[in-house]
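One structure is given below, encoded as structure tokens.
For this depiction, one protein chain was excluded, whereas all remaining protein chains were kept in their positions.
Presenting chain A:
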Amino acid sequence: MEPAIKLSHVQKAFGAKTVLKDVSFAIDPGTIVGYIGPNGAGKSTTVKIILGLLRQDAGTIEINGRPLREDDNDYKRHIGYVPEAVDVFDALTAREYLTLIGQLYGLDEAVAGEKAEQLAAIVGLAPAFDRRITSCSKGMRQLVLIIASLLHDPDILFWDEPLNGLDANTVLVIEEILHELRDRGKTIFYSSHIMDVVQKLSDRIILLNDGEVQADGPFNEITSGADTNLQELFNELTGFAEHGEKAKAFVDIVTGGDR
């Protein structure tokens, strides 16, 4: 079976700063991968390279066994993307925006609109469906992004902080949606800073630190069965141990001294 996503020795630098030093991994279809790392580790850069928003300096990328070329756009029809920043045309209504996205993926206008409306109704977006996105709450906007990534039934999903702004009930629904999609053979590349969610959702975890893959495997495997959680492992692998001291120093400043 061909990997859904395969990166081999991908490197990327912005000027003098090397963001990705040598990143390689292969992800099988039907897997939820938690792609984690501290800010600036290179997570978003990896996703942007795969989506064709940036070009790597070295290395190769394959999607569904097909190497990506510079002018390749067809593979993007198999990908659904939720960006971390809420990049939408907020002068449009949710219906208009989602219909546009469906049409960009080749759906007919009526089909895209109807499918978007059905999905919106399930996740509670219906009341805002015909309002301009600019007047929607953060959670509503996030739901627009999530629906936009799924309208065309993609094989691979790149979701960057997808639960931002969602209420607890909707989070549960989205988590279930992810499992359901995985069970139907979709590959999900999930990036988040909320470690307990990543631990709960992911079949496999890739930890990126300083532009390199520092850990890669199922949670039990990378912890060697030790009695720990992903947050502790993350702190350990990224060399961050002084959170207690930092918190104390912070509160000292807030309250004007040690009490």
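Please note the rule applied: contacts are C-beta pairs under 8 Å (C-beta built on N, C-alpha and C of every residue); 3 or more make two chains touch, one makes a residue touch a chain; residues count from 1.
In this text, contacts and distances are computed from a predicted model.
S.K.: Identify the UniProt protein name of the omitted chain, choosing among "Alpha/beta hydrolase", "Succinate dehydrogenase cytochrome b556 subunit", "ABC transporter permease" or "Anti-sigma factor".
M.R.: "ABC transporter permease"
S.K.: Considering the whole complex, which of A:108, A:196, A:221 or A:252 touches the chain not shown?
M.R.: Answering carefully, the residue with contact to the hidden chain is A:108.
S.K.: Which of A:68, A:100 or A:126 sits in contact with the chain that's absent?
M.R.: Of all options in A:68, A:100 or A:126, contact with the hidden chain holds for A:100.
S.K.: In the whole complex, not just what's shown, which of A:140, A:188, A:206 or A:222 touches the removed chain?
M.R.: Going through A:140, A:188, A:206 or A:222 one by one, A:140 is the residue touching the chain not shown.
S.K.: Please output the residues of chain A touching the missing chain, sorted low to high.
M.R.: Touching the missing chain: residues 14-15, 51-55, 71, 73-74, 76-77, 79, 81, 83, 85, 87-89, 91-93, 95-96, 100-101, 103-106, 108-109, 128, 130-132, 134-140.
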